[in-house]
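Yeah, one chain of the complex is gone here, protein chain that is, but the others are all in their spots.
For chain A:
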Amino acid sequence: MKHTLQQIFRSGKFVTGFSIFTALLLIVIFYPLIVRDDPLANIGQGTFFPPGVYVNVYDSINAPPYILNLSDAAAKRVASKLGNQERKDLKEWLVAAGIPEDEIDITDTAKLLDLWEKNYDPTKNIPGMTLARQRYFQRLNASLQGILSVEGITIANPNPQTGALEAVKTVQQADYVNISQVPNVRVLALGTDNFGRDVLTELVKATGVSLQIGIVAGIIATLIGLILGLLGGYVGGTVDDIIMFITNLFIVIPSFVLLILISFSIGQEKRGAFTIAVVIGFTSWVWTARAVRSQVISLRVRDHVNLSKLSGHSIPHIIINDILPYIASYVVMALILQISSGILAEAGLSILGLGPRTTEVPTLGLMMNWAMIYQAQILGKWWAYLPVLVTIALITFSMNLMNTGLDQVFNPALRE
């Protein structure tokens, strides 16, 4: 036993898979202890905020200012609004409006803006330009207002009696705040989703739930497969015929189709994550049962089983002591595969809208489903679906690696 464990941890594939899986597991366990937010709270007003550090503007204004005279500050400010693409766009409009092309120098910011200010007319109709493009130029124009200004911004409050604005303070362009003095800073490493939920927190929770679904489904499937396989293989006769009949029924109906039908007939309201896990488990035991059965059939005629019979052992004793240990490694490997395929099955179901009901917990499949419904992939909001895909891939990849690693170790050991 100890020997086998040593062998397992000497297998590179197993160790790689095991490390990835353990890392995921640790994140799932410890992240909620550190970030105690409700993973389903809609914190963002609006959809799909991009990943980044969010600094509270109100707090920043009220934080003590520090003046830093940095030579490239103005240039950066301009560049953030007027990048290369925007400059080309400006030129495109100006050329279309009839300005000679060689008069426009997009590298000279001041001249370009001057030319733009003089010529741009939002009402001007340029032939061949779509409405969306016209809107874009209107927005661009608005964002360029005051871009070269060196003045600060005055913060004003309305007077409670008269309603007239009264200046409170002025924020200069060279004013900085120290981020540690801003009380409200929120890191949204993976932005927000269509509901305005923090994707990272949601993803961690969803990974945990999906793993639980996979484990429950895997254990159920493996247990059913193991028990039916052992019974059919060892007892044989009519028992085996009945079991094989049921098994073959399940084989001709693809399990995913069955899964869809059962899921659909349960109805949205009754589909909790646990129910889905049980349903997945009950539809995916078939191959385990068949494989266990055929292994048991070849084992039961071996002489060590005959010797055990001659030693007067009961059939349950023989199954547990003389058959089960020989297929244990196989069963462990089947369990690992069942867990990862259970996670995939949940994802598949949820993408079809037949997953767990959406009000309680997120799952990896549900997150994919939401991202799809709100067209994250079309809108280019990669943070809403790519991390989910990567997580699913990492889980199945690490489990398959562990499985191959175990295979390498167990097979020669059995020949001992």
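Everything below uses one rule, namely that a contact is a pair of C-beta atoms (placed from the backbone, for glycine too) under 8 Å apart; a residue touches a chain by one contact, two chains touch by 3 or more; residues count from 1.
Going forward, contacts and distances are computed from a predicted model.
Enquirer: I want to check something: the complex is missing a chain, and I'd like its UniProt protein name from "ABC transporter ATP-binding protein", "Putative ABC transport system permease protein", "Nitric oxide reductase subunit B" or "Aldehyde decarbonylase".
Expert: "ABC transporter ATP-binding protein"
Enquirer: Touching the left-out chain: which of A:85, A:161 or A:311?
Expert: Checking each option in A:85, A:161 or A:311, the one touching the absent chain turns out to be A:311.
Enquirer: Please give every residue of chain A in contact with the chain that is not shown.
Expert: Given the touch definition above, chain A has residues 302-304, 306-315, 321-322, 325-326, 416 touching the missing chain.
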